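What follows is a short report on a single structure.
The other protein chains are all here in position, but one chain of the complex has been omitted.
On to chain A.
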Amino acid sequence: MNHKRISAVSAAALLLTVSACGGDSGGSGGAYPSEDMDWTIAFGPGGGNDIMARTMVDILQRNDLYPENIRVENRDGGSGATGWGYLLNQSGEGYGISTTSGSFITTPLQADTGWQPTDFTPVGLLAADNALLIADGGADFQTYEEWVDYATEKGTVVVGGIGTVNVDYIIQQMVADAEGYEIDYVPYNEEGQMQTSLLSGAIDTMISNPGSIMGQVEAGQVTPLLFTGPERLEALPDVPTGEENGITDIPSMPRGLILPPDAPQEAQDWWVETMQEVVETPEWQAYLDENFLLEDERWGEDFTAYLDDTQSAFEEQLTELGAL
């Protein structure tokens, strides 16, 4: 008897599943989204872009926002050129998607990628990733004022950042210009090497993202001097912003979402609507807090305009600095 009941229940469950599936595909026949999503991460696992993308996918799946499967794949190479190039090849389709980062703007400036940031169909900018100016915890200067005094007295200081055609270089140069000292800029390829370089006393300050350096800040190993965002970080209430010191329009890393070029209107609409739901979830807020990202939402064409502005600003500043 027991046996019978179990089979009855499972038969019912099976029937229910089948009918649910049937109803699902019947209801969405033709309407977006009815296929699996091919989600490209243009960088390797473990990086900032990867973490953001996987957080989003996790939220989409947990809240059943995307009815079909989402396949996530890291397609890294060529500073993002490979992954976004892959998305470019899906022109006109609505089932490819990718997250953006600083390289989305700088890589096309540097190389002939065959695409520009504005070519892609924008979903939206979701957050801005700002930076900290960091000094060794044992250095003679432990506040922004002390740093400026030290640097101006010395005349020329040695500072570091990731890459040359990159926002780090722009920030270091902007601060130096504003405060009237000269810099020798040392470009690094890896965060780890830059951090030990700072601790070893080889460079005076470096640029880091709050998410990757907060552990060392909390341990007192390094000291943040300046935050490039529009307002002070909650976690670091004593660290002044660039604007407070008269340095305006410091660029930040755009953390956004894009579809292939010329994606169908309904796909774009669907994603804008859905992402507006995603950014309201507590999981997304927790992600922003944990990674010290600032909420900065610009949807659709506003995002494209923002990308365009940022890229011209980058190009102008980097040309001025002789990096391009």
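Keep this in mind: contacts are C-beta pairs under 8 Å (C-beta built on N, C-alpha and C of every residue); 3 or more make two chains touch, one makes a residue touch a chain; residues count from 1.
Heads up, the rule we're going with is that contacts and distances are computed from a predicted model.
Its record in UniProt calls the unshown chain "Putative tricarboxylic transport membrane protein", which is the match among "Putative tricarboxylic transport membrane protein", "GntR family transcriptional regulator", "Alpha-E domain-containing protein" or "Heme ABC exporter ATP-binding protein CcmA".
When the omitted chain is restored, the residue from A:65, A:139 or A:158 that touches it is A:158. The chain that is not drawn here is touched, among residues A:100, A:130, A:173 or A:195, by A:195. Of the options A:177, A:290 or A:320, the residue whose C-beta touches the omitted chain is A:290. Annotation for chain A: contacts to the undisplayed chain at residues 44-47, 50-51, 54, 72, 74-79, 81-82, 85, 107, 110-114, 158, 163-165, 184-193, 195-197, 199-203, 211, 214-216, 218-219, 221, 290-291, 323-324.
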